[in-house]
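After this line comes chain A, so read on.
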Amino acid sequence: MLKAVCLREVRLAARRPADALSGLVFFVMVGSLFPLALGPDSALLRQIAPGVMWVAALLAVLLGQHRLFESDWADGSLEQWVLAQAALPLLVGIKVAAQWLIAVLPLLIAAPLLGWQYGMDNASIAVLLAALALGTPSLSLLAALGAALTLGLRGQLLLTLVVLPLSIPILIFGSHAVTQAQLGLAAEPALSLLGACLCLALLVTPWAIAQALRLALE
Partner candidate 1 sequence: MNKPLTDFSRAWRWRQLASPPVFYQWAGRVWPWLAGLALLLAAAGLWVGFLLAPTDSQQGEVYRIIFLHVPAAWMSMFIYLVAALHAGLGLVYKTRLSPLLARALAPTGAVFTVIALWTGAAWGKPTWGAWWVWDARLTSELILLFLYLGYLGVVSAIEDSQRADSAGAIVLLAGVVNIPIIYFSVQWWSTLHQGATIRWDAAPSMTHSMLAGMLLMALACWAYSLAVALVRTRCLILERAQEERL
Partner candidate 2 sequence: MQNHAFFIALAYGLGALALVAEMLWLWRRSQSALARAQEEGRP
């Protein structure tokens, strides 16, 4: 079951690489736009780096996931998922995890490059990576919830309206962890809070997503 879902997601991503990589491209481009708009003042750039990176990552995840269930819904696969042997929340969880590996993990690989562009030191980049690794799965789950709730509806604005308020804590904890590291202070409290948010998201969202998908099928 786990293997089948992952294999399918990987195959789909391989057949349509543009969809999978759009989040990465968005992340890098938005990250590169800020210095162009603000000027090359390295002290300023270093100061805004955590915030910019986190906002860019948040928007990239939202953009990448907003059509997560769209094609499955349109071609009837989702109906088969409901009738599958495994429980729907489990399947949904696996799908989101696979999508995170495919679409969001490249962001983490690209994040150090952006970090160097902004003049961050290596220790803060390590914290940035840890924070992104703990925070983006929660963002993915929330975005998947938004995608399931707005399945088949017009307008992408609705998804952002639903998901952005819910993702504010992750944004705050995530960028705070990096800021702390830049100031040479302990980042662990913020990282543990991110981990706690992830645990909560893992516990709650798969069921909520499954419920929303059932509603969309009615």
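How these were chosen: all candidates are chains of the complex that A comes from, given by their letters.
The rule we apply is simple: contacts are C-beta pairs under 8 Å (C-beta built on N, C-alpha and C of every residue); 3 or more make two chains touch, one makes a residue touch a chain; residues count from 1.
Given the structure is predicted, the values throughout are model-derived calculations rather than measurements.
**Q** Quick one: in this complex, who touches chain A among 1 or 2?
**A** 1
**Q** What residues of chain A sit close enough to touch candidate 1 in their complex?
**A** 145, 149-150, 153-155, 157-158, 161-162, 164-166, 168-169, 172-173, 176, 193, 197, 200, 204, 208, 211-212, 215-216, 218
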